[in-house]
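First comes the structure, then the notes that go with it.
Of the protein chains in this complex, all but one are displayed in their positions.
Right after this comes subunit A.
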Amino acid sequence: MAGTPNDSTDPPDQPGLTGLTGLTGSSDPDDRDDLASLAPATARRLYELMTLMKTADDRLSRGISSGELLTVYWPSRGQEAIAAAMGVCLRSDDQLVTTYRGLHDLIGKGVGLVEIYGEMLGRQVGASRGKGGTMHIASPGVGVMLSTGIVGAGPPVAVGLAMAAQRLGLDRVVVASFGDGATNTGSFHEAANMAALWDLPLVLLCQNNLYAEMTPTEHTMKIEHVADRAAGYGMPGTRVDGNDPVALVSAVTEAVERARAGRGPTLLECVTFRLRGHYFGDPMAYIPAEQLAAATEADPVLRFRARLVGSGACTAGDLDTIDAAAVASVEEALATVLAAPPTALTEIDHDVYADARNCPA
């Protein structure tokens, strides 16, 4: 792939976000970094991660819908490109604060499937030994410091982590991942303000999936672009096609390098779509059928697969092998989790109090 001119790799009819959202967007193919700008190993890694994220989501969805798996889940299906790009751009010691819609982010940052599924299904092998649940998965060993269940709660925590890195003289970067709805909360604005003021090593990664729970962005904000909010804090704001992993790698790299060099935070708006609604089982009656159809057509995993094959970067057989490996990994992890013991009642105050003896009953 390296050195191959890539002008022909994007199908001319590739759906852009303009068609998907009705918003003017960043999806002009002429502005997009092309596939040849990526090392072949990076392109392959992006596809591996995106496929694993999709497969893990598909398996959960299938299991929940048949009654095999009893858990609650906020699907990330459709947002894989953002998390994969983050995954290939961050170092293992960089840190992440994500949300309840975090399966893709967790996989991107390197959390194991057993830890993730174990937590969702209440098993001792879960990341928080099964007592946190889907909304509260943390894995500090790989830099995932927190998943929050409250919209907008993550950015201030990420500011604290970034402040710690700065004060300790570490060159690690913190990413706060959140949705469009979070940018309407006071906590987001306070966090953005302080991060900019103190030039903190932070990337504010907004996964704008066009709906805050069930409310479309145009009903909750006057501005069209979340990225425009950055100007109010004196930080760069960049809007990028959140379904294009190549453009995302370029944008995330720039934001991470800026943060790591001590030049402060960036607000990165990645425009995407949730293909399975707010929560698993969401009938999605509030989403216009034509919008959902366009979003399905713009599925980032399938788009990237076609792009890799179309450019000659990978063969369909290469990608089939990656797909099969993802299915095997997911099934193996699920089998391990289902064979693991449920979380014991004795876990209930573990890691809650340093010394529970003097705490009120």
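Basically, contacts are C-beta pairs under 8 Å (C-beta built on N, C-alpha and C of every residue); 3 or more make two chains touch, one makes a residue touch a chain; residues count from 1.
Assume contacts and distances are computed from a predicted model.
One chain of the assembly is not displayed; among "Dihydrolipoamide acyltransferase", "Ribose import permease protein RbsC", "Cbb3-type cytochrome c oxidase subunit" or "Aspartate carbamoyltransferase", its UniProt protein name is "Dihydrolipoamide acyltransferase".
Shown as candidates are A:G160, A:G281 or A:G310; the residue that touches the absent chain is A:G281. Across A:R62, A:R91, A:R263 or A:H350, the single residue that touches the chain missing here is A:R62.
Residue in contact with the omitted chain (choice from A:V72, A:A231 or A:L302): A:V72. Not every partner is drawn; the one left out touches subunit A at residues 62-68, 70-72, 279-283.
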